[in-house]
Structure formats: C-alpha cells, structure tokens
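Just below is one structure, and these are the notes that go with it.
Note that one protein chain of the assembly has been removed; the remaining protein chains are unaltered in position.
As written, the chains take the letters A, B, C, D, E, F, G, H, I, J and K, and residue 1 is the first residue of each chain.
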Amino acid sequence: MSEKTYKIIELVGSSATSWEDAAQAAVNTAAKTLRDLRIAEITQMDMKIENGKVAAYRARVKLSFKYET
Amino acid sequence: MSEKTYKIIELVGSSATSWEDAAQAAVNTAAKTLRDLRIAEITQMDMKIENGKVAAYRARVKLSFKYET
Amino acid sequence: MSEKTYKIIELVGSSATSWEDAAQAAVNTAAKTLRDLRIAEITQMDMKIENGKVAAYRARVKLSFKYET
Amino acid sequence: MSEKTYKIIELVGSSATSWEDAAQAAVNTAAKTLRDLRIAEITQMDMKIENGKVAAYRARVKLSFKYET
Amino acid sequence: MSEKTYKIIELVGSSATSWEDAAQAAVNTAAKTLRDLRIAEITQMDMKIENGKVAAYRARVKLSFKYET
Amino acid sequence: MSEKTYKIIELVGSSATSWEDAAQAAVNTAAKTLRDLRIAEITQMDMKIENGKVAAYRARVKLSFKYET
Amino acid sequence: MSEKTYKIIELVGSSATSWEDAAQAAVNTAAKTLRDLRIAEITQMDMKIENGKVAAYRARVKLSFKYET
Amino acid sequence: MSEKTYKIIELVGSSATSWEDAAQAAVNTAAKTLRDLRIAEITQMDMKIENGKVAAYRARVKLSFKYET
Amino acid sequence: MSEKTYKIIELVGSSATSWEDAAQAAVNTAAKTLRDLRIAEITQMDMKIENGKVAAYRARVKLSFKYET
Amino acid sequence: MSEKTYKIIELVGSSATSWEDAAQAAVNTAAKTLRDLRIAEITQMDMKIENGKVAAYRARVKLSFKYET
Amino acid sequence: MSEKTYKIIELVGSSATSWEDAAQAAVNTAAKTLRDLRIAEITQMDMKIENGKVAAYRARVKLSFKYET
Partner (left out) sequence: MSEKTYKIIELVGSSATSWEDAAQAAVNTAAKTLRDLRIAEITQMDMKIENGKVAAYRARVKLSFKYET
C-alpha cells in the first residue's frame, strides 16, 4: 500500500562552537533510538550568554522519521 | 477536578491519491495506539515528484489526544 | 563535552478558572514523568464555550526538557 | 466614481467527504444571501476525529463580496 | 446531509481586571444574539495605559457559531 | 461597569489613485452605518492590473467599532 | 564537489475539479521544461467563484529543481 | 504641525502570580521614566519552571510612547 | 481543458516619490515582456535613507501572469 | 576589523496626509540624533478615525543605524 | 529617471560543511549569469540526514539583482 506515516519531533541542540555543531548534536542524539531520519529543519536559533560572552549556540530542529506503532 | 491535559503530536501522512487520504493515513496510524483523538489540524501540504509526475501527496497534521502519565 | 540536547513537547492544559491554571495543569502533568523542565512557552490560547458561557480556558504550551536516550 | 468597497467574512465549511466539499458548503451557504462573491481563500484546514476515524473535513474560508450599505 | 457551515466573527473584549474577564465580556456580548457558540480563540492581547497605569486589559477573540441564512 | 466589547470587520477598499484613497473608501462605506469607528489596520495591499497598467490600488482594512446587541 | 544549487519557482495551478488536480497542473506545466523536479510545497489555496458557484480550485506551489547556468 | 512620532520599546515583565501582574510590572518600570505611554501589546508569554513548578509568569510587551529628541 | 497555470515572480520597484510609483515601476518593467499580468501583491515596503532623508520608497511585489512553456 | 554592529529601533510616524509623510516624520525625528541611518522597513500601517473620517495615517518603521557605545 | 526595478529569485544552496558554504554556493551559481547582486536573505535552513548523520547543510536564499528587460 502506498500510504506511509512519518513522525516529527522537535529537539534543541547546544554547542559551544557553532550552530552546525548544535544541530548535529540534536541529530546524533535522535539517531541513537530512531530509524530512518530524513530531514531536519531549523525552526529557531539563539545564543546563551554568560558574563557578556556567548556560552552556547542553540539550534531548534524538527526531525522527521518513519513512524512505527 | 476540572483541569485536564492533552498532548499534541505532529505526523506526516503520505498517499498516492489525495491529501484527504494522506491525512487519514496519519490519523489511522495514530489511532492504533492513542485514545481520545479529537482534532487534527493541517500544518503543511506538499507533493513528492518523480519523473515529472506527482508520486505522493503529503499532509503534515497536528493531532491532540488525552495525555496520561 | 559541551554539547547537550533538549526535547520539546506540546501540551494543552485546561482549567475552568484561568489561563494561568490551564498552563500550570500542563506543567504539572509533564512534571510527573519528565526531569529538568525549564521553559514553557505559550503558543495558543482559546476558550471552550457551553450554553453561551466560558466552560474552560485552554493554553497550548511548548515545554523543553533534558533528552535522554 | 472608481472607488469601491468589498467586505470579507470568514466561514467554516464541513463535509464528511473532502476539503473541496467542505469549502463548497461554505460558499453555497454564503451565496444564498450575498451577491457578487468573487474569491474564497482557504485560511485553515482541519479534521474532526471520532472513534479514531475522520468524521469531518473542515475548511475555513475568507470570502469577499460587494459591500452595500 | 452531513455538510454544515459555521461563521467566525472577531470581537475585542475589555476589562479593568484581567484578560479572562475581557475575553468573557466578548463572549457574553456575542451570546445575547448568537446560538451555538463553540470555540473562542484569542488572536491578540494588549493593555490600554492611562497616567502610567494599566486602565484596561483587552483580548481580541475569534468566535465560531452555527451560520443560518 | 468597566467591561466593553468592540467588533472587528474586514473590508477591501479600491481606488484608481492611491492606497490612501482605497483605505479611505473602505472607511467611508463603513461610516455610513457604524458608530464609533476607532482604528483601521491595513492587513493587505495589492494592485489590479489591466493591459499592463495599474487599474486599481486595493487596501484590506480591519475596522473596530462599538458592538451593540 | 559536494556543493549543489537548486532554484525555486512559484506557480499557480487551476482546476475545475480539485486542489490535487490544480497542483498537478502546475507540476505538469513545469515538467515540460525543467529537469529534476523534487518537491512541490503548497503555499496558498483559494477558489474562484462565479454566479455563487466554485468555478475553479487554485493551488499556489513552490517547486524546486536543479539550477544550471 | 500634524506630524508626530512615537517610539516603541520591548520589555519583559515577570511575576510569580499571573501574566497580568507580569505585564503590569513592565508598564510600571517604563512609567518611571517615560511620558505618554499609550498602548502595550503582548508579543509573547512564557513560564519559568523550577523543580517541576511554575516559578514565574513572563509577558513580553511592546510599549509606545511620545518620542522627544 | 479547464486546467491553467500561472507563474509568480517577485520584483522590487523603487521611486523617489511614493510607494504607489515604486510599485508601478515594478509593474511597468514586467509589462514590457510578460503578457496577461493580473494581480500584484505587496509583500514588503521599505525606504532607503541618505543623509538623514528618504532617498527612495521601495515596494516588493509578487506578480502573477500566464505561464507558457 | 571587519566586524560592525548596527542597532534597530522601532518608531511610529503619524501624518494627516499619507503613509509616505508618516514614515518620513519618523525618519526626520530619528535623524536629529542618530547618525548613519540606512534602511527603514515598514512593519505596520493603520489609520486613526475620528467622526467617521481618517484623522491620521500611521506607519510603524524599523530603522537601523551605526551602534556606538 | 529615479525609478528602478530589481528582481528577486529564490535558490537553495547545499554543502557538506556549513550553512555559510551552502549559502555561498547559491550566490556563486547566481553570480555566473546575473549582474548587480546586492543582498541575499536566508529564508530557510535544513539538513539532509543519511544513516543517522548530517549529509548536507542546505540554505534557502532570496537574491535581489537589477532587472533588465
């Protein structure tokens, strides 16, 4: 049958270095338990600031994967 | 007590025929494990194209259901 | 390692009294099973009406918490 | 005089079959009392679910028509 | 026939006390003449300020009800 | 009592000259039957084109006024 | 080299029957001259009304394809 | 001369009790130094959570006031 | 056959005088090579400032026209 | 060093004549104290109505300028 | 004459390394055939995932350039 269903979850990755690493951290965590990850859209980006310096880059990502019940 | 909590999940249904079937596929999958599904909002619609033809209609849906911990 | 991942879920709290109580109901339900809840953003507010009167205030909230796989 | 005014109303049509029928139901109802309907934009689509099945497709439409005072 | 049509109107309720009372004021006014009110979504919230103090809380609400021609 | 309710309607004004005139046309039409018009927000602007020339400027406006039942 | 570029164009398809056919009309037209069409997102849906009846379903689609200079 | 200019600033008020008090805190702070505050729009609402409980309601507000150079 | 396809392009018109002239400049340029222009929606408006004065009004417009392959 | 910082402020200009004059009023006021104004984006347009007539056109503008500490 | 027209196109750049490289890939491709590129706005960012790893960073960009007919 041609009908399929995917689920979308939203994660926030965090890194001291860049938004690429922050987003990758979210993907890595998800990949430990989810199969068939396909696309990860960035929905929001921000920075945590401590003592006037950027302490962390954070990327919010929406990840889709095959939904199995 | 009058306070209740619902959870919202986001699924993507896919069908070769129509967005109605795509959305219904997402609802059917969810209904296998979730009770008390009430409303399913469409948040995005797209099409997958292969060889210049529409291969699949896809509907992204937000589903709310009773949240039990 | 400085990389961390949080998960975001979306809940709808409901209360006969106020949106504060509705949002708190959602937080209370989540707190039963999730650790490290930090921020809860309001994404939507509505009211259920019965017999021309407000029967329930409802608040949709996005909650972030530590993601452990 | 070249100045004209149109009014915009928002209706929700509902159908057991498809969003096309749901939207058409809204147009049909409006056409009973309003003249000069021109464009109907879809602003939202959702589904009502009962017993784990799609009970109704609903389309929210904005309709513009000649405003006569 | 399974096809139904609802109308959506937008009101602004105002109260010196809270947004809950402001929204309820809008619902109360609508309920005097409209049957079958179901859902009231909040689309905007603001405050009127006089002499540096909050003089009124205002809530803009979209109300849906059965449309009869 | 400090609680008041306003209604919001959406009109489209049209003019061959400018968006100011288009918006004013909408206000003028509304003012014939509605009392206590206060604010008119522009929600959309477009142009109708005929034979490669601008035939009309159109402004969509949301108007609020005292709601009396 | 791993760097690639795609172009996105926006078309409006129109059909007397359904939004699926309207969207497909846009895809068919594009497929005559463009290679490697992949995804077509729906960005807007409306209906043209004539004599109080739906004369056309229209779907606005964003199409991405391989960009070759 | 009929031309006037207002400035808009964005503040976040915080309160342990309600969003009304949070918004009012922002207005009170602004009123200490700014004259002619008129309207305060709510642009975002969230909650700070500590130990699984709501520790603070926060309201982001846009405030307009007479701009004098 | 009742199926038709339109293309949408986005232009920015610029004028020293007004947004109406800026938008018209974009329409005039498009009309030199495109047939069957119908609607031009304004999607953004800004001003270029030089030496503390408005040097140009700019209007971003989306134009739809018959798509022929 | 190639890194620079600009600040963005939001003003509301008002004029009895047109949105162009309203926006220009905001720019003029800003130009009295700020150097290096570059771009002014329109973020909102509305009209104040008195006795059923447009009393003022208002344009909300975001202005960017060189930030010096 | 002070009136000018720019065109806006939307491209998707892709890179295995970073969103900066992805965006630059889109600019480079455009620069081969278009003169007077000025500004490139990022409208969307996502990642393609293969075997649980980020295979490509993708940036959607809107590019404006002088429109010559």
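We take it that a residue touches a chain if its C-beta (ideal position, glycine included) is under 8 Å from a C-beta of that chain, and two chains touch if they have at least 3 such contacts.
Because the structure is a prediction, the values reported are computed rather than measured.
Seen from chain A, the chain kept out of the figure touches residues 17-19, 44-49, 52-54, 57. Contacts to the hidden chain, counted on chain H, fall at residues 9-17, 21-22, 25-26, 28-30, 32-33, 56, 60.
Although one chain is not drawn, its touching partners on chain K can still be listed: residues 18-20, 23-24, 27-28, 31, 37-42, 61, 63.
By our rule, only the chains that are shown with their structure count from here on.
Chain centres here are Cα means. That of chain E falls 38 Å from that of chain G. Note on chain placement: the centre of chain I and the centre of chain K lie 21 Å apart, centres being C-alpha means. The multi-chain contact residues of chain G, meaning those touching 2 or more other chains, are 9, 17-19, 28.
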